[in-house]
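Of the protein chains in this complex, all but one are displayed in their positions.
Coming up: chain A.
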Amino acid sequence: MTITRNRRVALGAMTALLAASLTACSGGGDGGGGGGEGASAEEIEAALQEGGSLTYWTWTPQAEKQIEEFEKAYPDVDVTLVDTVGAGDANTKLQNAIAAGDGVPDVVQIEYQSIPQFQLPGQLTDLTQYGFAELESLYTASTWGSVSQNGGIWGLPQDSGPMAFFYNQEVFDAAGVEVPATWDEYVEAARTIKEHDADTCLANDSGDPGFTTSMIWQAGGTPFQNDGESVTIDLADEGTTRFAEMYQPLIDDELLCQLPGWSDEWYAALNDGTIASVALGAWMPGILEDGVPDGAGKWRVAPMPTYDGPPTNAENGGSTESIPEASENKLLAAGFLKWLNASDESIQAFMETGGFPATVEHLESEEFLGYESEYFGGQKINEVLAAGAADVNEGWQYLPWQSYANSIFADTVGQAWLDRSSLLDGLAAWQEENVAYGTDQGFTVNG
């Protein structure tokens, strides 16, 4: 891992790789055609055996463990891990490296919602040529849908984030609040908790684009539709409106703590019980155990509240690993990627330290479902979380420029929290800005 290996190994590996690429070239001559780069499973396996070196950018906490396992299986491949800290920084960093044409990683972690941003300008490798289409059945439908769009496969899913309702039982008991089954009950619970103690609140929100889009998704909205070139934006569709109308009283009556998530204050408020619940992705248990130690034994998880009874859900976060078009080592990168997100060894290592997988087999395994979390007072949390994965609404798409859209969210929708004004008006303003931006960026935008 990293730079521990000595130079001789690397040199030997490079020679081997050169030989491999020469073989590949001579072999590819007759098969030919424009694509040219494709390879079969055997060729990928051969490349892994021959070895080489790879750079892998990720912010996955489990990556180190996974690479350890990988290098045990393929000792001649040397993987350099670069910690990109978080999704936002990672996007900027990758964009810069690609623009500079230098230091581009061979394998890189990208959030599902950011795939189009890199895929549309042709910066990601279509993995169809490595036969990855046949891996489809391994993954949940929603994660596979996120990586395969616009006629290609742009990554293999690493994890998924079906939403769930995480709550602090102690605070709920003290305020005499039951776990809300519907969003109406949720709003009532927010009121009751505020009345019980004005300093506490059911949840925090100061206008978060990731949360809001997931909530719209959960309400059955599909405000963004795109087929690559033409994009339709409708932030007043039935689902979006249903969410906004449900949520408006929470803003108007200041029932939530106006704290941005992931801040120090947020962690402090989760620790001391000021914030009684969060509705976030299934990766949340790991975050709670790490960042909210005072909540041990107090937190529980429940399915997301619903609107009209039948369970409904959305994804929140989650990411894939992809191979940039500018990688100089694609065959080997494909081998590593396939091992990373499609091999049992790697996924086991990922799950052992709190990762929430995207593979159906692991989500359904008895060991996973039967796990009793001490932090959650012995609750079988994965039963709840995995059940939530099955209820994710289909048909959701993000904008091809979602990172940009998120960056102007606070300018438009975020104003609703600041001024206690209409969420739907904010969403309309967001739509208007996105239509203008998309049109300027060369898309045909309806909205």
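Operating definition for what follows: a residue touches a chain if its C-beta (ideal position, glycine included) is under 8 Å from a C-beta of that chain, and two chains touch if they have at least 3 such contacts; residues count from 1.
Simple rule for what comes next: contacts and distances are computed from a predicted model.
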Hidden chain of the complex, named as in its UniProt record, picked from "Succinate dehydrogenase / fumarate reductase iron-sulfur subunit", "RNA polymerase sigma-70 factor (ECF subfamily)", "Multiple sugar transport system permease protein" or "Transglutaminase-like domain-containing protein": "Multiple sugar transport system permease protein"
From A:63, A:79, A:104 or A:120, residue that would touch the chain that is not displayed: A:120
Contact footprint on chain A, counting only the chain that is left out: 91-92, 95, 99, 117, 120-121, 206-207, 229, 260, 263, 265, 268, 400-401, 403-404, 407-408, 410-411, 414-415, 417-418, 437, 440-443
